[in-house]
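Please find one structure pasted underneath; my questions will follow.
Take a look at subunit A:
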Amino acid sequence: MSDKAHTPTLELKNVSKRFGPVVALRRGQITLMPGSIHALVGENGAGKSTLVKIIAGLYERDSGTFTLEGKPVNFKSTAEAKAAGIAVIYQEPTLFPDLSVTENVFMGRQPTGAIGRIDKAKMRSEVIGLMERLGVDIDPDRPAEGLSIADQQIIEIAKAVSLDAKALIMDEPTAALSGVEVERLFQIARGLRDEGRALMFISHRFDEVFSLCDTVTVMRDGAYIATEETATTSESEIIRQMVGRDVSDLFPKETADIGEVVLEVEGLTSTGNFSDISFSVRSGEIVALAGLVGAGRSEVARAIFGVDGYEQGKVKVGGKNLPKGNPRSAMDAGLALVPEDRRKQGLVMDASVARNAADAIRSKLTKAGLITAKAENKSAQIWARNLEVKTASLDAVAGTLSGGNQQKVVLAKWLAAEPQILIIDEPTRGIDVGTKSEVHRRMSQLAKEGMAILMISSELPEVLGMADRVLVMREGHITAEIPRENASPETVMFAATHSADEVRREGQDK
Partner candidate 1 sequence: GCSSSDKAAESGTSGGSTNEEPAGGDEAKGSGNNSITFLPKNLGNPYFDASYKGIQAAAESFGASTEEVGPAEATADSQVSYINTATQQGVGSLIVSANDKAAICDALVEAKDAGVKVVTFDSDTNPECRDIFISQADAEGIAKAQIDIVSEEIGDTGQIAILSAAANATNQNEWIELMKKELEANHPNIELVEVVYGDDDDQTSFDKTAGLLQTYPELKGIVSPTTVGIAAAARYLSTSEYKGKVALTGLGTPNQMRDYVEDGTVIEFALWNPEELGYLAAFAADALMNGSITGAEGDTFSAGDLGDYEVGKDGVVLLGDPYRFNKDNIGDFDF
Partner candidate 2 sequence: MKRIQQEEYLEYGTPGWKRLILRREAIIFALLVLVIIAAIITTPAFASTKTVTYLLLDTAAIMMMAFPMTLVMITGDIDLSVGSMVGLSSATLGLLLVNGMPFIVAGLAALCVGVLGGLFNGLLVTRVGLPALAVTIGTMALYRGIGKGMLGTLAVTEFPKEWTDLAKATIGSTGIPVVVIVLLVMMAIFIVLLHFTSFGRGVYAIGLSKEAALFSGVRVERTRLILFVISGFIAALAGIYFTLRYTSARADTGTGLELQVIAAVVLGGVSVFGGVGAIAGSVAGVLLIGVLAQTLRLHSITSDVISIVTGVLLILSVTVGSLALWVQKKRSQTKARAEAAKG
């Protein structure tokens, strides 16, 4: 028993992996001990997800050793890794959209009865139990299609947790979650740890790393840097190891002159998503739209931009009505939307980085009706450089970029359009600290230059750090509007969890 406790559940040493000319991983190393939660941190593109995929059996490593409970293994497929007791939550949710939530959780290992008949009732009740444990309310019979990223992530977690695995690997599981769900996840993770399983946790949020993990491994440029006990190291130490330098202010908010109202939303209603949403954004102002996951914030953004329709209400830009359901005219009016799902909405994953970066300014690049690859590349270069997108080349397929770098390309694409109003849904999801402060700095600067910014964020520090004004949504309604000086974690969270009336009453009480 004690012997077992000292053999690592999973150990990789000197692992390398190349994709053609791109070296994704040069010297990957990690050791997961049973009964422990191990954090893996590193900049975007450091090779974390690649390491995960090697563990998962999706990629074959080029060199290095990989042992599972002391025995060398060589997975040729994800099925083999799964059979060996490794459960993986990938960075991007991978659900079957047409299948029900229940089927998604149990695919390939459904409980069966006589002659292989699936026991559907049993499966359903187990899923209900799982959802209860995770503290979420998702209909087990609904198809995965149309679930928000957060809900999808939760199902991924349910899937992995219900697998009775020796090692649970989680690649940024919390990127799409807000505080409440994160806390639930952590409780479960701790429970699994106490059962003696080995867990690996990747995140760009250091507060999470420190509150959950026992050990932390830092990677940089595809190579292992160091492993420390979380108890004996500090955030700034890790950031230094990770980035190779000190990161200045994470929320470099600059004061800007607040000007005219440029975006006005009046009584926007869409059945089942949100109702009676009214607010305005002025030039030079950063307005945050806060709330719990599933509050309907993204839906509001999509409706404003015209990707979705709405039943009632008006959207005005610079005093003029915006036709509904027409993204093109929204763009022409100076609107830009950085959507929440970069994989499906933000980028054409199979197109090149250059094409993607130039996608929002196609009409601007057109000369005499013609557009050339040269013009696209030129404009792409500028923004790729500004945001330090890490890619092998401009014609690399966007899907091969690391998660955070994909996010940067989406930002590049929309900043290139030089919008008057920027709606930005989870601007720094999956972005590393270094770049995060860079994105924040740039947002501040753009506001200062007169841009109106509507920022949807589930990260409270980001909301509090960046916003001039905070709008809080709950279940499709705006429950509070809080000026910067009054915004605090308590006020925002209270509004996010109570109805407008209650919030008002609470305010009067004070």
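Going forward, a contact is a pair of C-beta atoms (placed from the backbone, for glycine too) under 8 Å apart; a residue touches a chain by one contact, two chains touch by 3 or more; residues count from 1.
A quick word on the picks: all candidates are chains of the complex that A comes from, given by their letters.
What you are looking at is a predicted structure, and each value in this text was computed from that prediction instead of being measured.
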item	value
Of the listed candidates 1 or 2, the one touching subunit A in this complex	2
Footprint of candidate 2 on subunit A - complex, ascending	16-18, 20-21, 60, 62-64, 221-222, 305, 307, 327-328, 330-331, 337, 339, 344-351, 355, 359-360, 362-363, 365-366, 369-372, 377, 381, 384-385, 388-396, 413
